[in-house]
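Report on the following structure.
Every protein chain of the complex appears in place save one, which is left out.
First chain written, first letter: the chains are A and B, and each begins at residue 1.
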Amino acid sequence: MSGLLSPGTKVRVRDDWPETRGACHIRTPHYLRGAEGVVEKHLGAFPNPEDLAFARPASRLNLYHVRFVPQAIWPDAGGEALVVELYETWLEAA
Amino acid sequence: MSEVLETPSDRLLAAVRQLLTDKGVVSREEIFERIQATDAATPAQGARMVAKAWVDPAFRARMLADGAKAAEELGIPMRGMPPLGVLEDTADEHNLVVCTLCSCYPRAVLGYPPFWFKSAAYRARAVRDPRGLLREFGTELPQAVKLRVVDSTADYRWMVLPLRPAGTEGWSEEQLAAVVREGDMIGVTFPKVS
Partner (left out) sequence: MHDMGGVSKFMCDAVDVEPHALSAFDREVDAIRQLLGAKKVMSVDELRRGIEAIPEPDYLRLSYYQRWIRSITDNMLAKGVFTEAELLAALEDTK
């Protein structure tokens, strides 16, 4: 999703698995692919690590703290909230 | 992957050090100085920040807004370090930090990450079984307190600003800093007054 997302925006993490398609480096944990969460805060913009990892020119991406309900990811999960840093390219409207 | 990478690690290090210094990429002096500088960052730095936040509401607000700037106010070197975010514990909510992908850790203010923080068990369980995990550190979180787990996956480093323990009324910043341990600032334990 592009454009600045405000706190409270509902988002879904893209259900994408680049690691099955060859060499890559991604900072979106496997357990969040396809999960729905809520934007908590905009954290700034940072060079895309998926490019930095290969010493490629990296564009700056918006980074967000997104909050998830752990039990929606694992039915047996403990804890009341799970908050993860995610880049805008991994988020879609939910 | 080249077979040479299977060489025992201590020999790899010796060879890499030799090649990097021969080629002028790094010098032995630089390596020595960097080790000294890294050893100098310890949990005592973060503990000073926490103690000041407990006694100085204006500093607390600045620390929550920008941890790196607040650290620099106290003379902690932050140049070249990633942004530092501060997670505020309240009576209703407790924060716990993990990096499930590697071992992102607020090194500038806490020093080297401890062994447990880098372990597979910690990285796997912190997001899924955090209360069980806390019990292994001797921490029983009341059911009424919400547990908020922060998976440090990207550009920030996170530290927890814990609650000031009861029984510390009137204490100086130095006395307060002395009761804050590394685990308290990651969220696996709470500051305790003995």
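What to note about this one:
The working rule: a contact is a pair of C-beta atoms (placed from the backbone, for glycine too) under 8 Å apart; a residue touches a chain by one contact, two chains touch by 3 or more.
Please read these numbers as outputs of a predicted model, since none were measured by experiment.
By the touch rule given at the top, the unshown chain touches A, B in the complete complex.
Among the residues A:38, A:53 or A:69, only A:53 touches the chain that is left out of the figure. Taking the complete complex into account, B:127 is the one of B:49, B:110 or B:127 that touches the chain left out. Think of the hidden chain as still there; on subunit B it touches residues 1-2, 4-7, 9-20, 23, 25-26, 30-31, 34-35, 38-39, 80, 98, 100-103, 112, 114-116, 118-129, 133, 136-137, 151. By the touch definition given at the top, subunit A reaches the unshown chain through residues 23, 25, 29-31, 49, 52-55, 73-74, 77.
Note that in this section only the chains that are shown with their structure count from here on.
Separating the centre of subunit A from that of subunit B, both taken as means of CA atoms, is a distance of 22 Å.
The residues of subunit A lying in touch with subunit B in their complex are 27-29, 31, 43-44, 46, 49, 63, 70, 74, 76-87.
On the subunit B side of its complex with subunit A, the touching residues are 83, 85, 93, 96, 100-101, 127-132, 146-156.
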